[in-house]
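A protein chain is absent from this complex, but the other protein chains hold their places.
Order as written gives the chain letters A, B and C; numbering starts at 1 within each chain.
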Amino acid sequence: MPSKTAPLRKKITLALDDSSRDRLSITVNLLIIGLIIISIISIVLESEPSISGTYGHILRYIDVVAVSVFSVEYLARLWIAPDLPKYKDLPPSKARLKYAMSPMAIIDLLAILPMLLAFISVDLRFLRILRLLRIFKLTRYNSTITTLLTVLRNESRSFAAACFVLVIMLIIASSFIYLIEGKTQPEAFGSIPKAMWWALITLTTVGYGDVTPITPMGKVFGGLITVIGIGIVALPAGILASAFSEQLHKNKDNYRDAVKQALLDGVITPEEYQHLKTLQEQFDIEPEEANKILQNQMAMSSKNQSAKTDACPHCGKSLPAKLIDIDQPE
Amino acid sequence: MPSKTAPLRKKITLALDDSSRDRLSITVNLLIIGLIIISIISIVLESEPSISGTYGHILRYIDVVAVSVFSVEYLARLWIAPDLPKYKDLPPSKARLKYAMSPMAIIDLLAILPMLLAFISVDLRFLRILRLLRIFKLTRYNSTITTLLTVLRNESRSFAAACFVLVIMLIIASSFIYLIEGKTQPEAFGSIPKAMWWALITLTTVGYGDVTPITPMGKVFGGLITVIGIGIVALPAGILASAFSEQLHKNKDNYRDAVKQALLDGVITPEEYQHLKTLQEQFDIEPEEANKILQNQMAMSSKNQSAKTDACPHCGKSLPAKLIDIDQPE
Amino acid sequence: MPSKTAPLRKKITLALDDSSRDRLSITVNLLIIGLIIISIISIVLESEPSISGTYGHILRYIDVVAVSVFSVEYLARLWIAPDLPKYKDLPPSKARLKYAMSPMAIIDLLAILPMLLAFISVDLRFLRILRLLRIFKLTRYNSTITTLLTVLRNESRSFAAACFVLVIMLIIASSFIYLIEGKTQPEAFGSIPKAMWWALITLTTVGYGDVTPITPMGKVFGGLITVIGIGIVALPAGILASAFSEQLHKNKDNYRDAVKQALLDGVITPEEYQHLKTLQEQFDIEPEEANKILQNQMAMSSKNQSAKTDACPHCGKSLPAKLIDIDQPE
Partner (left out) sequence: MPSKTAPLRKKITLALDDSSRDRLSITVNLLIIGLIIISIISIVLESEPSISGTYGHILRYIDVVAVSVFSVEYLARLWIAPDLPKYKDLPPSKARLKYAMSPMAIIDLLAILPMLLAFISVDLRFLRILRLLRIFKLTRYNSTITTLLTVLRNESRSFAAACFVLVIMLIIASSFIYLIEGKTQPEAFGSIPKAMWWALITLTTVGYGDVTPITPMGKVFGGLITVIGIGIVALPAGILASAFSEQLHKNKDNYRDAVKQALLDGVITPEEYQHLKTLQEQFDIEPEEANKILQNQMAMSSKNQSAKTDACPHCGKSLPAKLIDIDQPE
């Protein structure tokens, strides 16, 4: 059997491979992306009574098409899992099971699951929200999101600390405003949980203005909290700015290391070139920048190479190259 | 014919060249800048009935003058296009066509086009907006805008990722608040598209307060969204901060490379100096900073020069010069 | 007596040591953290009349348990103070006194003090707020908060300058809006202190909208203040971003120095490895990053080692080692 279906499976693998630049695969992936977007828009519009009244049948038809395509896509991806490079060495059934457990496969499953739930009756409005989760299918197609997620994961401890600061400030702000304005505006500040609404809206500098302190002391304290709010807002901006900067340098360092590695034998083979090209895209490095790194490293490499043939100043015999091969810590 | 008009064309080229420091060109360009600003202000004021009623004729007169001058300017720039350095090697007609297709020429055309449209009757208010587009003519005169645009282009993938995050959050926030408050406040949260207004105003921390959740659960969820809003606002700030930092280093590196290049022969000729001066302005490097880079490079160059020719001062044998010629990649 | 209680004290020291990975100590610390969080939530809920009416007795019971446990914890920590590494060389009584004066001990005391104040009758609502201060007990368990506090302390002068700018802008904004709108809206802008509420809400971009300028000139000036507000908000974000970036580099430099120190004798002993592990966590460096630094330094160290002992492999004469031992300040 595998001998019969293997060519078809290979073709589907190529068609679904979003990193290839094959014409077929680009067409297939663009169609899927388009269908995701259309289906998201139709779910959003369906919630509007005036639209779902008139165009309801079209929207429902779009959803049926979308779920059918996504189901076929899900099954196809499950079927071709053994052909994926990372599951190469596993037996087919195990490869499929492992793929089914991967985050992308779960997202794909979530995109079609609500349709199945509709047969057992569930609240229609909640179902609609569930269907919207298929927007996460788009993350497959955006490589910068991966960088973003890496940064967020690396800085998770800093963000946790920032959240801790926010919680402490929230509790302090809400409990003091409850003390100060609790009796004047019992509706808004009558208890600490109630006062938290105002505190959060103020600390995040959103400032709806549906609840504001009215006593002089409440205004003084409220003003203080707005100032602290600037700091609260500045924290994640500062963390992200330094993290992005750091990630940029790390990506460049990694690319430079890869170039160094490729240049160990003095030349860059076509395969190495292809590999560097892939890394450059993966690390989000601009072509111009990548080129500069490459040239710098080639210049250094040729220097090292010539040094290898240079002689000891005492006896004229050649010296070990490492004397001039100084690694730079930063 | 070219022999007759050539001197005039050269003079106009000089007068319109915004990078020269010629007296005539400064005067001409300041006049154009002033006319752009006056004409923008007059269009803005014209929309106010109380002003256009009294001073309408003056404002209309200003516009006629502005359009006339801008038309002359447009035709003049088109005429002198063959004299521009970048179109030097093209035949005149091709140079003009190419210039007419350049972004700056299109902006210049947009500044005068609405006047022509007025002859075929169009909605007057829409025409007014179109005329305002002439504000983009000012970008010609601001070199820092170019740096800004470079940064934005380099980081376009990051901004796209940030927008993608915003869209996902917008859909999640609006669909959940629709679930939670849809029945309590049908006017504001009765459908996902309606709820998006609140979600966007909250996620961007603008917080008008015209629509706010009122149920306890809506407030808890709304509070969560305000916190996510801080993150959404922090993303572009972080991206820009790291991008500006990077651009600054790149500009300095480029300037340093140019200085190195100029110093290859050991001296900086007046032409090279002029070229460095232009680069310094183009790269937005402060004079003090540029001077420091120049001195550092000159010191290194003289060291290299002497090292290359220097033998050991005692025994006359040549010393391994490359031992000190260490390039630093960062 | 010390010989009798010493083993128990040692055991308690281990159980309370939050940096150890002993099973007992993890259990004890998780229990304390859990109790802090539960007790904070119960105090917050108690302030809500509808909840304290029904579940008041449960909440009061939780508080009694919490205060009891925190009291035992406080006394236990006081008792074991002489066993802490930093108080090793002091006599027990002095160690305890010194510990009692430390910030963490004072926070622990504040967590139980309000209960004692309850016996002498104080305003119940104020007491509630005081009890909330026990949230600071959690700072003991978050190492990133320490980094955050270090950054804030290092940048305290910058933040003071930012606050100074805010105060100047606050005074200018409130006094001018008082001049402009004082007579039109005496309720909101009738005096400079009154106008400060609007000025602060605007400068921090919170923008409640409970008070807004209504005259044309007031709106022009108000618009100007909102633009200045962007700058005010950008200041701390900029300071924090550059400070975090700086702290990151400092932490890495310190870690690199420690690795260098450990490698002075050419090998990393298990004790040194343990020490580096602790430093890595303390400096918030990712394992991957730490590993890279370690490998770089080991490569450099082995190079230096060989250089120091190496003679030219051909003629046996020693080579000038320091020629390649170049320290890089940045």
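Heads up, the rule we're going with is that a residue touches a chain if its C-beta (ideal position, glycine included) is under 8 Å from a C-beta of that chain, and two chains touch if they have at least 3 such contacts.
Just so it is clear, the model here is predicted, and its values are computed rather than measured.
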item	value
Shown chains touched by the chain that is not drawn here	A, B, C
Given C:Phe70, C:Phe176 or C:Trp197, the one touching the chain that is not displayed	C:Phe176
Contact with the hidden chain (one of B:Met196, B:Val227 or B:Ala262)	B:Met196
Which residue of C:Thr13, C:Asn29, C:Ser42 or C:Thr202 touches the chain not shown here	C:Thr202
Option from C:Gly56, C:Gly223 or C:Pro287 whose C-beta touches the chain left out	C:Gly223
Residue ranges of chain A at the interface with the undisplayed chain	205-209, 237-238, 241, 313-314
Residues belonging to chain C that touch the chain removed from view	154, 157-158, 160-161, 164-165, 167-168, 171-172, 174-176, 178-179, 182, 190-194, 196, 202, 205-209, 212, 219, 222-223, 226-227, 229-231, 233-235, 237-239, 241-242, 245-246, 250, 317, 319-320, 322-323, 325-330
Chain B, residues in touch with the chain not shown (by the definition above)	40, 43-45, 47-49, 125-126, 128-129, 132, 135-136, 138, 142, 144-145, 147-148, 163, 166, 196-197, 200-201, 204-210, 232-233, 236-245, 248, 256, 284, 286, 293, 296-297, 299-300, 303, 306-307, 312-315, 317, 319, 323-324, 326, 328, 330
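By definition in this document, only the chains that are shown with their structure count from here on.
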item	value
Copy-to-copy rotation for chain B and chain C - C-alpha atoms, rounded to a multiple of 5°	180
Interface sides of chain A and chain C: same vs different residues, half threshold	different
Identified repeat of the A-B interface (over half of residue pairs identical), from A-C or B-C	A-C
Whole-Å gap separating chain A and chain C, where each centre is the average of the chain's CA atoms	28
Geometric centre distance via CA averages, chain C-chain B, whole Å	40
Junction residues of chain B, two or more chains touched	205-209, 237-238, 241, 323, 326
